[in-house]
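Missing here is one protein chain; the remaining ones are kept as they sit in the complex.
Right, subunit A next:
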Amino acid sequence: MIFSTVEHILTHISFSIVSIIITMRLISFFLVDGIVQLYDSSEKGMIVTFLCLTGLLVTRWTYSGHFPLSNLYESLIFLSWSFSLIHIVPYFKKNKKYLSTITGSSVVFTQGFTTSGLLTEIDQSSILVPALQSEWLIMHVTMMILGYASLLCGSLLSIALLVITFRKNKKIISIKNLLLNESFFFIEIEYMNERSNLLQNTSFFSAKNYYRSQLIQQLDYWSSRGISLGFIFLTIGILSGAVWANEAWGSYWNWDPKETWAFITWIIFAIYLHTRTTRNPKCANSAIVASIGFLIIWICYFGVNLLGIGLHSYGSFTLLAN
């Protein structure tokens, strides 16, 4: 009883802190640009969230007696824990504002979804069916979810990149139009005057453009770093799952839907990594691949569970549950 109370409290604390952080972020973004204190306190808030989520996982572990990753609810908590972990780790490097925005909001969404009423039936920690009683469970599932978390962060950054790129294109067109109009207007005026004006315009324009391209480069870079890291976790996760399957069912690969989709995810991000090996990689191309990957992760993580088939339909093991 005390455990469930503690758990309840921790869940709500973490969720409310994350919501407050997001509100603060929005306020500092829209109203008061660049208030350092707000940013600082939101970072502290993320650390508290991280601690709460850790506490939540530990509590569940203690009272259920097994690693808390046996159903969707627990894996979602773990996902948001991974997001906050990713958030915390780069915090010490101080320079990853983009990443922290993404992770912060990701934590809100996953945590909100977890604590919302949608999953009330399954939030009770269930017993472990025989097939899940293995040390491989910890390795496989943690690696997979850490992988999902960092891949999601990376691909979200890529989506942001795409949005900015396309908005930039539009702006360039509009600015070009403006320049054209201006030049027509200035035909009447003295030549020198016009020229200096144009120069001013272009320099202003290029400065803005420079910041945008800087931003795009940063996004591109961090998304690729996130994805490479996630790719490592995903690889280890899939392979440890295969080894585990060979221990439990006698086959390291069964073409089970979840497995297949994990493999598809792996392939998509392998394509992403390969698109970046070319001499002059275009950010947009790889970003498109990464955004496809984003969809596929969600299919892999949720879609397959909703179908409820195969060996990974958390908790309903037709073969082994009597």
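Just so we're on the same page, a residue touches a chain if its C-beta (ideal position, glycine included) is under 8 Å from a C-beta of that chain, and two chains touch if they have at least 3 such contacts; residues count from 1.
Basically, contacts and distances are computed from a predicted model.
S.K.: Name the absent chain as its UniProt record does, using one of the following: "Glycine cleavage system H protein", "Mini-chromosome maintenance complex-binding protein", "ResB-like domain-containing protein" or "PRELI/MSF1 domain-containing protein".
M.R.: "ResB-like domain-containing protein"
S.K.: Taking the full complex into account, find the residue in A:Thr5, A:Thr23, A:Thr62 or A:Asn246 that is in contact with the omitted chain.
M.R.: The missing chain is touched by A:Asn246.
S.K.: Return the single residue from A:Ile17, A:Val108 or A:Leu229 that touches the missing chain.
M.R.: Result: among the candidates, A:Leu229 touches the missing chain.
S.K.: On subunit A, where is the contact patch with the chain that was removed from view?
M.R.: Counting only subunit A, the missing chain is touched by 95, 127, 129-131, 133-134, 136, 218, 221-222, 225, 228-229, 231-232, 235-236, 239, 242-244, 246-253, 255, 257, 260-261, 263-264, 267-268, 270-271, 274-275, 277-279, 304, 318-322.
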